[in-house]
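Here it is: the structure, laid out below.
What you see is the complex with one protein chain gone and the rest in place.
Here is chain A:
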Amino acid sequence: MGNVVSLDSIFGLGQLAPPAVMPAAPETASGCSSSSCGSSDGPADMDPAVWEKVKNHPCYSEEAHHYFARMHVAVAPACNIQCNYCNRKYDCSNESRPGVVSEKLTPDQAIKKILAVAQEIPQLSVIGIAGPGDSLAAAGKNTFATFEMLQKKAPDLKLCLSTNGLALPDHVDTIAQYNIDHVTITINMVDPEVGAQIYPWIFYKHKRWTGLDAAKILHEQQMLGLEMLTSRGILVKVNSVMIPGVNDEHLLEVNKAVKSRGAFLHNIMPLISDPAHGTYFGLNGQRGPTAQELKVVQDACEGGAKLMRHCRQCRADAVGLLGEDRGEEFTADKIEAMGFVEYDDEARRTYREHVESERAGRNASKAAAQADVRESIGFTVDPILIAVATKGGERINEHFGHAKEFQIYEVGPNGAKFVGHRRVDQYCEGGSGDVDTLDGVLAAINDCTAVFVAKIGGCPSKSLADAGIEPVDRFAFDYIEESALAYFKDYAERLGQGVVQSRAGQDAVIRTGALTARRA
């Protein structure tokens, strides 16, 4: 471990000291170089070739999102469709948060920014173009110009793009040519009747189309583009915006349709809707789903196309790990002031090797914890939700008051799995807690039985306990899943004794405001 960049030095633990003894990597990891382990730590149900492609991509692998960072460059402001959840004064809201504007870049500026960020953030593994309009509108000129330069200047970074699919069939060959092996298509419907309620118009073949015609063309282009990509072995993630009363139940049909055409992942995201954003849905009072409504649809799609639940609906200029945005540190002015930036991938290589050694053996340790739970309590107790304060590395390593989001794990006899995240306002600013903010946190994790933290103060601890959510700091700096299983075992025993009560039936609030939290 001598020459390894430790997670703590990278994440900057602030006033929190790491424990004296970090859990050691298992014996099997020693002497195992990054690639010779093959897929030993990949999921059992995944083709090793696919795992190799996704294991370091935070948006395609739930596990990778604990370790790796992405960066979006906003080089594509033009769009070719209008969505009812989008106000084009701002960014596209299927890939960006409404109410905030990305800093638009030329391809040259984008390259300089990428190289500068890559030097500062060794976790960086992926460069994506998600807008702020559609990456393939206006013939995708800026998108492909950026990727062409990037491929030459920083070949170790993975490329991906995100599109509404309308222009996709025209560009599949170019996408393959630039080795873009991850593409996200936003597909909200497979029935034009539903589509007509979401898309007022599209621009296609030099004409503006409306109503059913527009939705039908968009649908056909999306399905064709999806089939063309998957037949070339390009991984496709499908994003769907869940709009209650419009496409919520219909998303099961979408899931089946995209799975049958080879989509790798399906990401169902909540509608972000607020009158202040000036969108059609925002102004006519269309609401977004609650946390449990979203989870019900996601759970119903389980067993179809693989579901993704760790999406943060990032801005088109987001920088950093998925739960954070370090874009403020890399504005155009600051990049300009940096002068010439060289390409050097040493820190990134070292970091990737470190992650490989961390990962080795994790599957076995998770399985052992799960077997222990099954053996001692069987299948008699229903799964529970646990909120976790983390800054990455699959560990419980964030202070309650510093968390800007909580990751939600469902844990039960079938194991612990990540099922989502809840954005909150940071409770502790400058050393003191804010009562209103605490209420917001309680509402965001109200369906959880416990909250895992590295540390928590006495006051919020009491409020949580009063609300029926147990604050737990005894697993500080340990791995999340193993800790969740250990907690569940203990919880099941206490439930049997009548000491604790089940929180089944509780719901929580999904925060829909713009991402305003800056990095502390």
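As a working rule, a residue touches a chain if its C-beta (ideal position, glycine included) is under 8 Å from a C-beta of that chain, and two chains touch if they have at least 3 such contacts; residues count from 1.
Assume contacts and distances are computed from a predicted model.
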item: From "Transport permease protein", "3-isopropylmalate dehydratase small subunit", "Ferredoxin" or "Ethanolamine utilization protein", the hidden chain's UniProt protein name; value: "Ferredoxin"
item: Of A:Val50, A:Ala116 or A:Ala138, the residue in touch with the unshown chain; value: A:Ala138
item: Selected residue (touches chain absent from view) among A:Arg208, A:Lys334 or A:Arg349; value: A:Arg208
item: Positions on chain A where the hidden chain makes contact; value: 77-80, 82, 88-89, 104, 133, 137-139, 141, 203, 206-208
